[in-house]
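One protein chain omitted, others in place.
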Amino acid sequence: MTWRWRIASYLFLAGTGSGAYAASTIAGFFGSAWDPAPEVGVALGAPLVFIGMLFLISDLGAKKNALRAFVNVRTSWMARGSWIISAFVVLAGAQLAALLLHWGWPSAVSALTVALAVATMIYTGFLLKACRGISFWSTAVLPVLFLASASSTGVMAVVLGGAVYSGSLGSLAGLAKADAVLVIIESLVLAAYLERGRTLRQSRGSVRMWLRGSLAPAFWVGVVVCGLLVPLAFDVYPASTVLVALAMSLGLAGGLVLRRIILAAGTRDALFSISPSDPGPFWGKVLRGAAG
Amino acid sequence: MGLVLKKVPTYCNQCVNGPDLCKVLVEDGVAVGIEPNFDLADRHPAKGTVCTSAYALVQKTYNPMRVRGPMKRTNPKKGLGEDPRWQQISWDEALDVFAGKLRAAREKGLLDENGHPRLAATFGEGGTPDAYYGSLNALLQAWGPVDFGFGTGQGVKCYHTEHLLGEFWHRAFIVAADTPSTELLISFGHNDNVTSGVQAIYRHARARERGMKRVQIEPHMSVTAAKADVWIPIRPKTDAAFLFGMLNVVLHEMDWAGSCDAPFLRSMTNSPYLIGPHGYYLRDPLSRKPLVWDEEEGVAVPFDSKGAASAALSGTFACAGVEVGPDGDSWAHEVTPCRPAFQLLIDFVKPFTPEWAASVCDVQAESIRGLAKEFVKTAAVGKTIEVDGLTLPFRPVAILMGKTVTNGWGAYQAVWARTVMQALVGALEVPGSIMGVNTRLNRPMSDRFESATIGEDGFMSQKLNPTSKENWEAKPHVRNAYKTLVPLVLDSSWSQALGPSTMPYLFISERRSTMPLVSPPDVWIVFKANPMISMMDPKPVAETLEKFPFTVCFAYVQDETNWFADLLLPESTDLESVQLARVGGTSYQEQFWDSIGVAIRQRAVDPVCDTMDMTEISSEIARRTGLLDNYYASINRGSLGSRLRTAKYDFSLKNGERYGADEIWDRVCRAATLTLSGGREERGLDWFSENGAYLVPFARINWYLHPAMVAKRLRYEVPYQERLFRVGEELRRRLHENGIEWWDSQLNEYAALPPWEDFPGVWERVPSLFGKKPEDYPFWLLTTKSLQYVHGANAGNPMLADAAGNIMGHRAVMMNAGTGRRMGLETGDRIAIESPIGRIRANVLLREGMRPDVLVALGQFGHWVMPVAKDLGMPGMNRLNPVLMETTDGTGSGADLVRVRVTKEGR
Partner (left out) sequence: MVRWGLAVDLRGCVGCQTCTMACKLDNATPPKVMWRNVRDIEVGTYPAVTRFFLPVQCMHCANPPCMEVCPTKATWRREDGVVQIDYKKCMGCGFCVLACPYDARWLVKEQTGYFEGSSPVPRSSRPLGVATKCDLCVDRIDLGMGDGKKPGASPDSTPVCVNSCPAKALVFGDLEDPDSELSTIVRARNATQLRPEMGTNPSVFYVW
């Protein structure tokens, strides 16, 4: 498929950055018990998403036309996303600048930025969903999965960032507990996504690629073990700061691998479908007409 | 900007289906496109279209890997591991070297110590080189004896038995169906939608629309089978058994007297000829004419007497007569029991029940039975049709056969049974049936009907190579001994190339004491041929080529054969040189036109490399070898397609003058148009450059031999092969008199009624010849053609590779999916395929349209030198297929099949 690591990185960074911002800012609304989460989220949000944008731009075939990405808002999720993600980067970036300059920041703007962050987390799902010829992607479960994954990886990024920044878990342990919930939700959504993919004839092959085929190692080791089980374990039993940090790193890697294997398994549906028992009038003629 | 786009008419004859007419789009001297020649669409059997190979011409011309100028070898050693170390030289030097070698050979005498020509030439690509070799033919004619017998796949791999017997029976060197009116086409692996050009694609598409039923009988589902109504996956090499089963149904389960074409059998075949106890015709003692039994009078009468109209087809009779056997041996009978040939046929096919055939062929008996009945029913014996004012029988049934069916052991049986099936319902050379084309061995080359002259015993004349004591060629005059070993190959212009063309390699590489003494030719010329790739088993070929003292290859790119050359001459290719070629009439399987004429191939583009026009090369070599007068004389006699001097005109080349290629071809253009128009129109090269082709109407009645046969009161020499039986006996005597016993099994093919033998067994037993166990090689490896690569020299064209990649089997060996799964294989897995003589590696493609015991490798590949082709990863089966006397049939032909085993190598 056309989209590989660069786009996977963009999907991952945009999701994780906006997730980190949203999770930590929302946490911040609930009070100082969660310090220094809001600052970490602000510190991570805009830069990660911005780097993600750079990955996207680096993947463009004709970069000189990159600004045209904003033109077709009416129908294109890419254009809508370009506005969303740019607005987020501008606002969250300004907030970061304010933070570094120790200026205050109006919480109304933060609330708006959180909304943009959530939109960023979700829209990448709608982006892929718009590819209607790829059944594996073309489902409303995908935006939900991206939201869930962006939330959990966002929190992991905050925990990791906070741990690195402050050298200890401290109040982040609470956030880790929240992450455990998010990982469990993500696991459920992922299961739902696979179940939906499995029941559809056209996407069954993609699910098989994940579970038993060429992508199975990436799925089982990368996504299930690194991305879900290890973070979950250390979210629940934060044995040591170092181990938690390591677990969060693995969790983030799992998030990236998840994006990558979603792209990789997005094979185009067959151009026609012939059911041998009921091929329909046209394909019936083809079956009868050609030798057999 | 402002480049002017010119459309230059030309032809594409890269494969045997041409020439097809197209236009080259040229911008500023550079070819940028190809399109059909719509100007001539209404006169071309495929509406002016051309196939992928023509579209590949642009890339072919600008291939940067082309040999860019004449090259000489600087490594004196030749061998597979010996890099030739080419050094580019000037044309002047190259032509001097070439002419020098020719002069030196000529000074030693035209023939070597064994009586073989010192000059040999090999042309590949199934007869297409003459559309590209300019006046090379005239040069070779000017030279004198040339050995054309070093094979390059043709002869030993082509429709060999069908060529020779088709020619023998109905002047059908090429057997074609009357596609525009056939209603039932039974095809044993005849892959026309791939191999018979755009004409086949167009005509068969129309036939499908019309409702023609096609039954495709072959081990793997080819492209053509995809377009068939029924596919019957038959076991390889059992096609004859299937047809024997069909004959049995018609002659033993049906009322043959009521449903077959008895008048046809009686008057146009040897069915009523009485056969004596020794198996020869019972002849009138005085006139020595074969006798038939006049049922009305109850007496035996000569076949051409009045009473023959009521000749018996069945029964046993008693009469006087004489049998004439080999070498004039004769048996006079006062009274002897005798039976019509047709009765012998009935008796002969009795054991071959559909049930028997089904078990041999691994198909359903009902398929055979049903098909035989449908064949007879569809033939609609008695129906007629009017063609150009003449009323002809209309028999819309055709049985066609493809490669590996029509060559190698079992082919005689298959071709014979097919022709007999057709004859039973009078479906020979009439509308709707099968017929030959103008391409033939028998002369005159211009007119098929004239070639059907009155011969012996009521049949068409046929000058089989002599087997009599006085005239048999005990010492072959060329190295493949075609005249010595194969009476049926005749002695016509391309008989040599059709001979047992693997033999020279065998004779040189592994001598047996009674084999003819053979030395390498002093000079070997290769044009459009790559025997290292296209012959079976390249090993003996390589061992032979190493020994050749001087090899000149006309070279487009470096390849596996010119690796052994001393001189590479890059000729101007398709779009870079000029030539006039015949088009139209009837010339190949689907090449049936309603016009006939000539078409131009011209210099459409500026030269890309330091190349030279073939006509200029030939003229220069003729001059430098002192043969210019002979060369002109040959051209004047018509070696370029038209006589340059007749009573009506004189465009002849004059001795002492020098002519460029354009001047020569301008004269050919004028002579050709005057001839075609009956003197009314004269068109020069300039006119052709603009207009592309000159065509005159060709009446459809000319498609069918039937009227000529009737007019000349000729019979088809079927079903009983009395003459071959006799000739075979004579050949046996001659060979044994000369101590030659290595051709004994081949002599078994000379049977009057060819018996079924275990033909698959011939190949199944091969491993034991190498001390291996046959059961260790459980698969058949077969080949099938690729339309995109039907011209083998395009193997190095990457754009074609892209397009061809859309069709199954390119870059992989195909295998039945169930078999593959049982072996733990998946599509894309690497496998090793092994025969007793070698091993090749390939990716496997699992598919359903394959017999479980068959593998198929597409085309002729396995290159290791040719640029691009060597990186395709397309395996070639030739390296696994040994050249053996055991697998060589009586016509000197082998077949593309070999028993192999498969092992998995990885992902």
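A few remarks follow.
Per-chain residue numbering starts at 1, and chain names A and B are given in the order in which the chains are listed.
FYI, contacts are C-beta pairs under 8 Å (C-beta built on N, C-alpha and C of every residue); 3 or more make two chains touch, one makes a residue touch a chain.
Because the structure is predicted, anything quoted here is derived from the model rather than measured.
Here one chain is not drawn; of A:N72, A:S107 or A:S168, the residue touching it is A:N72. Annotation: of B:A121, B:L136, B:M709 or B:A804, B:A804 touches the absent chain (contact as defined above). Only one residue from A:S24, A:S82, A:S151 or A:S206 touches the chain missing from this view: A:S82.
Mapped onto chain B, the footprint of the missing chain covers residues 30-36, 38, 46-47, 49-52, 55-56, 58-59, 61-65, 193-194, 198, 201-202, 204-205, 208-209, 221, 223-227, 231, 233, 787-788, 798-800, 802-804, 806-808, 816-818, 847-852, 868. Chain A residues in contact with the hidden partner, per the touch definition given at the top, are 1-3, 56, 59-66, 68-72, 75-79, 82, 127, 130-134, 266, 268-269, 271-272, 274, 276, 281-282, 285-287, 289-292.
One rule holds for everything that comes next: only the chains that are shown with their structure count from here on.
If you average the Cα atoms of chain A and of chain B, the two centres end up 64 Å apart.
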